[in-house]
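Structure first, commentary second.
Removed from the display is one protein chain of the complex; every other protein chain stays in position.
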Amino acid sequence: MAVEMRSPIESGCPDGFQYMHPTMRRNYGLWSHHDHPRPGVLVHYAHSGDEIWTVKCATQRILDVYTLRKLCQIGDDFADGYIHFTIRSNVEYVVDSEEKVQPLIDAIEEAGFIVGGTANSVATLSHTQGWLHCDIPGTDASGVVKSMMDELIDEFKECNMPNRVHMTTSCCQINCGGQGDIAINVQHTKPPRIDHTQVGNVCERPSVVARCPVAAIRPAMVDGKPSLEVDEKKCICCGACFPPCPPMQINDAEHSKLAIWVGGNHSNARGKPTFQRLVAAGVPNNPPRWPEATAIVKKILNTYKADAKDWERINDWIERIGWPQFFEKTGLPFTKYHIDNWRGARNSLNASTHIRF
Amino acid sequence: MAVEMRSPIESGCPDGFQYMHPTMRRNYGLWSHHDHPRPGVLVHYAHSGDEIWTVKCATQRILDVYTLRKLCQIGDDFADGYIHFTIRSNVEYVVDSEEKVQPLIDAIEEAGFIVGGTANSVATLSHTQGWLHCDIPGTDASGVVKSMMDELIDEFKECNMPNRVHMTTSCCQINCGGQGDIAINVQHTKPPRIDHTQVGNVCERPSVVARCPVAAIRPAMVDGKPSLEVDEKKCICCGACFPPCPPMQINDAEHSKLAIWVGGNHSNARGKPTFQRLVAAGVPNNPPRWPEATAIVKKILNTYKADAKDWERINDWIERIGWPQFFEKTGLPFTKYHIDNWRGARNSLNASTHIRF
Amino acid sequence: MADNKHFDTPMLDELENGPWPSFISGFKRLRDDHEDATIRGVANSLLGQLEHSYETRKGYWKGGTVSVYGYGGGIIPRFSEVGDQFVESKEFHTIRVQPPAGNYYTTDMLRQLGDSWEKHGSGLVTFHGQTGNIMFIGTTTENIQHFFDDINDYGWDLGGAGPCVRTGMSCIGMARCEMSTCNEQAIHRHLMNNFTDDVHRPALPYKFKFKVSGCPNDCQNAIERSDFAVIGTWRDDMKVDQEEVKAFVAKKGRQYVIDNVTTRCPSDCMTLNDDDTLTIDNHNCVRCMHCLNVMNKALTPGDDRGVTILIGGKRTLKIGDLMGTVLVPFMKLDTMEDYETIIELAEEIIDFWAENGLEHERCGEMIERIGLVNFLEGIGVEVDPNMISLPRQSSYVRMDGWNEEAIKWFERKAEEASA
Partner (left out) sequence: MADNKHFDTPMLDELENGPWPSFISGFKRLRDDHEDATIRGVANSLLGQLEHSYETRKGYWKGGTVSVYGYGGGIIPRFSEVGDQFVESKEFHTIRVQPPAGNYYTTDMLRQLGDSWEKHGSGLVTFHGQTGNIMFIGTTTENIQHFFDDINDYGWDLGGAGPCVRTGMSCIGMARCEMSTCNEQAIHRHLMNNFTDDVHRPALPYKFKFKVSGCPNDCQNAIERSDFAVIGTWRDDMKVDQEEVKAFVAKKGRQYVIDNVTTRCPSDCMTLNDDDTLTIDNHNCVRCMHCLNVMNKALTPGDDRGVTILIGGKRTLKIGDLMGTVLVPFMKLDTMEDYETIIELAEEIIDFWAENGLEHERCGEMIERIGLVNFLEGIGVEVDPNMISLPRQSSYVRMDGWNEEAIKWFERKAEEASA
């Protein structure tokens, strides 16, 4: 077709100042300190004497245009026409004076959104695409978050945790999300089932072979067709071969489970950043509400809430009480799977007599 | 020859109680606490009310019978006839009352031995065999210790260090010694020179190949003779191939150097046990007195002495000030060799913004 | 024409109960109330396929290749494997659009974007994806172009997808946070917009991500989730308002301050004096932020500000999670020259990686494979003790270049001193 195509303007990342609340723009880099008058509300004081009051509210991340406009309307009527989104897909309205806060909160709750998620609350679970859009997922994402946050709503609205809690989910072992204080991630437990009739046509076999972390895949002829074979003794069921080669079906209604990991803290506060560690696996992938996973998460959160000191993130708390105590206090089982065997695993062995009795 | 051979009595490890000072035997496991009245002297109090006074003195470890008898004589005349050797080859005389201490000390010093080495002193360097007896050594052992302790004598006699200092040497990279707060170890810097005329006769080639940590050795025919070849790009000059195959000459008057490692602490006190870390290499192997190595050791000790807090071992001190500060304060160079590249090395990278300025 | 009958969604309906905002209710609003039949149809069809996924516990999308004229990426194409049953959503591509650093919007602009999307897409949009893009979810190959033409005209451009430089992320930072010690807006745009070509035309071994956090609290997970992490820090002493310290101690009590502030200091460099003032050994402070976080009114970062740069963070595939490693302990970012320096560094790294990285190998995985030292030599950066937390433990290394390396170090030190 000879239609004249429009060539793109490669403007890249737009200038953010044009979209910033004037008070933010005016005091850019000139903030003095902040306070946390109540859950969901922050106030930041500028050296200039200006103040900016933030009201944070949860969204479902994937917004239909109605919801988007509803949020805009609140912004227009009560928040000077500006909206900031946090990394966890919460909406933050900012206003320049305290009077504007209560009416804003009323409007938000009126409209069915939830105010909270600041400071020592359980922040909105950050999540990924899941069955809604991805081509790899072992489970859903938005649905998992909805189910869990329904149960954790009070911990989002209040700030009764020892420190902030950042949770995430991930719908396959690639982990586009799935880090933080508590991570609920897909964990496959069986090697891929291979549709040998397809491999030859749709997969670039050498690059699929190269994708396997444990070199368990080798090219093979099956019923005279070029295909791939998996050494099931070696295979760690990670699913890395599936994206480049969909005929290597890793997802299984029964055997694609969830695993729960805790103690990730990516901030440099106090200790250096830490990765999360396995605490529970074999958790059923059970839509629409994943009750088993939620139950474990709540058990962990309640134990943390009851036992940790102020300012201890989950990793700090566990570091203080020790992992054996973590398993004892949460009642979660300790198994051979908790002993790492991946590269560098030796560093996770106890090479000391440091033991709590 | 038809001589009737005597068959051994496999008595194994002898009963220690028969050789223990009666006060020790009587109060075995019943000690209450101890004090450190002066350098080289310890007093332990038993619940029974008994006391045992220990006077510690240095020896050269390898004793000629004259020296041995001299030590025995002192024991007979001043210490109830008992001698205890420490893991660092010091002699400890024990007596049951304070009066016996001063005369004992006088006798020891009279006889030319040195009292000290307790508590926060620089303990006797523990060492290995060296040129005196081993078939592998790149340097001597007893001579290195003698040279260094001559220079560190005051730190042995006094207890002016922040905490105890345990040093060792090792005469090849096998490291029969060579750990602790400060380790002075052989470090080869060139691949072995191979005497191809010999390999075939004296070496079990497959096991030599197997001994190499980096698989740099392969069997080869050289001038028609079965021999071994080393891939010099891969070779890390560790010398592991030399013991099973002496024709692979690793020792070199020029290129076998010394390296200095610090921060090993094998006790569980405070932190978990730690391995020592590289601080200096390329140090000349310079008999009879190894002045360059001693100079570096003294520099480190003086910096530690001046900068560390009470009860900080060298590793605790460095952990508090950070390694960059260690290099700055000691004036030792930091090089690419300080960045580990052996298995698990990633754990020694700084994956945080924790930086001191 | 009349709408198709609505698919039954018994399982999804469950997700309309409970207090948390329900994405399902949102889908249904589109299905039931929207004036545009296409949108109603797409929503119904999407609900149908999603319910099918819930019932069978399987996903039914597959990928493909779609882009806009002039670009190679920016789109995540989705074709349904069960498109025959769920026809209206059988093409359901996502368009990734770069937001401003920090995710600020005026409501007008959000409405305008919403309007364009309503014209050309499903009416479903995500603020934001885990790499920071606005994700306009669900449209056809054809409409992608129309939608892009619209929004590109009023200032919006595509983000990254595929083996390319990805959309960056920055924290709210200087716009609202007293902790921030660097200009996230400037850093983010200077870096991203220097690489627009690499964003739009995937030609690298694999993806490359920039993330900027204004301080070591790292609210962007930059160290854990980006190839190139820029994190604000400072070199001089932190500022202590002793009056505020006393006020804080008066309010919370000495024991609280000792238990929650001084004893939590990772480098044990704070003392609460008897007169309720704080003494900080700034030379030993590792800038962990904890005490500033707890006493943010009394304690503030110093004035000699800049950034620390860490390289090679990423998640699991295929050698296991990697955190970034310190590459530049401190870099000033005040002048234009400073910004050129950081841009050149990023270019050096991406070029070296483009040449030496294997297919589908992230920068951090390459560093793990070739070793940090070889990487440093490749990009011409000198070793620095701040790159490591512990020096070498293993004696298994050939060190015959020791003297040369030692001399290099002393020469550098001499230069620094004379500089």
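Chains here go by letter, A, B and C, matching the order in which they are written, and residues are numbered from 1 within each.
Here is the rule we use: a contact is a pair of C-beta atoms (placed from the backbone, for glycine too) under 8 Å apart; a residue touches a chain by one contact, two chains touch by 3 or more.
Because the structure is predicted, anything quoted here is derived from the model rather than measured.
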Going by the touch rule at the top, give the shown chains the omitted chain contacts.
-> A, B, C
Write down which of A:58, A:71, A:278 or A:301 is the residue touching the left-out chain.
-> A:278
At which residues does subunit B meet the chain that is not included here?
-> 5-21, 24-25, 28-29, 31-34, 44, 52, 54, 58-69, 71-73, 75-76, 81-87, 89, 94, 112-114, 126, 128, 130-140, 142-143, 145-147, 149-150, 153, 173-179, 207, 210-213, 238, 240, 246, 251, 253, 256, 264, 266-273, 275, 285, 287-289, 309-311, 342-343
Which subunit A residues would touch the chain omitted from the figure, given the whole complex?
-> 173, 175, 185, 187, 189-190, 213-214, 235-238, 255, 257, 259, 261, 275-279, 281-282, 320-325, 327, 333-343, 345-357
Spell out, residue by residue, where the missing chain touches subunit C.
-> 263, 268, 316, 320-321, 393-396
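Definition applied: only the chains that are shown with their structure count from here on.
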Max Cα-centre separation from subunit C goes to chain B
Between A-C and B-C, flag the pair that has more C-beta pairs in contact.
-> A-C
Find the geometric centre of each of subunit A and subunit C from their Cα atoms only, then give the gap between the two centres in Å, rounded to an integer.
-> 13
Multi-chain contact residues (two or more partners), subunit A = 268, 272-273, 343
Two or more other chains in contact with one residue: find those residues in subunit C.
-> 216, 218, 223, 266, 287-288, 323, 389
